[in-house]
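Pasting in a structure now, in structure tokens, and then I'll have a few things to ask.
Let's look at chain A:
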Amino acid sequence: MASLIVTPGERIAHAADYEASSGTYERDEYVYASVVGEKRELPPPAGGMRPLIQVHRKKETSAIPEIHSIVTGKVVRVKPREATVSILVVGNVPVRESFQGIIRLQDVRATERDKVQMYKSFRPGDIVRLASFAEMEIEGTWG
Partner candidate 1 sequence: MVRETEPIANNERAFVKNVILEGLRVDNRSAHDVRTVKINFGSQWGHSEVQLGKTRVAATVSCEMVRPSPAQPTEGIIQFSTEFSPMASPSIESGRLSEEEVLISRLLEKALKRSRAIDTEGLCIVAGEKVWAVRVDIRVLDHNGNVLDCACIAAVAALQHFRRPDVTVVGEEVTIHSLDERSPIPLSIFHIPICVTFAFFSNGERQVVDPSLLEEQIQEGDMTFVINIHRELCTLSKAGGIPIEGSQILHCANIAAIKAAEITELIKAANMESQTRKEKKKESKRE
Partner candidate 2 sequence: MDIDTAADATTNGASHFTLDADTFRKIHPAEYNRRFISQGVRADGRPLQRFRKANVNVGSITTANGSSMVRLGNTTVICGIKAEVTEPTPEAPRAGFLVPNLDLPALCSPQFRPGPPGELAQTISEYINQICTSTNLLNLDDLCIASGQAVWVLHADILCLNYEGNALDAALAALIAALWNVRLPKSTYDELEGTVRAAATNTIPLVLNRLPLAATFGVFDAQHLIADPTDQEEPLLSSQLAIVVDQEDNLCGILKEGSAMDRERMVECIGLARNRAQALRRLIDEALAKADAS
């Protein structure tokens, strides 16, 4: 097994033979590891020629909310037009330190957005699940 363990900067393959995947990066015709972990080969993706090569982190790292990830959090503040959420879990992985997110009035429901009342939808302390939206991304907030 140990032979499969690689560390950042290690040259793990020729870019000609493999497509760089998670935990790796490609740099002048080589693929390098960018994290500590176990080197793994995966079959080529649909339409892809070369098999994937990835470095799989064994150590659990703290989750970060990204666009479109489903997050779970606690409502910390409710205002007439927005609610602030402290994100505690991304997918099913708890974060080490919580991230702040904002639910804006128009994003509470898909339909009849104008009928939504923030106070009727949220109370401080509620646990909520959300999908993080691109436009929130622009707002510079997570979740």
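As a selection rule, all candidates are chains of the complex that A comes from, given by their letters.
The rule is short, and it goes like this: a residue touches a chain if its C-beta (ideal position, glycine included) is under 8 Å from a C-beta of that chain, and two chains touch if they have at least 3 such contacts; residues count from 1.
From a predicted model like this one, the values you see are computed outputs, not experimental measurements.
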Selected partner (touches chain A in the complex), from 1 or 2: 2
Candidate 2 contact footprint on chain A (complex, rising order): 70, 72, 74-75, 88-89, 91-97, 103, 107-110, 116, 120-122, 126-131
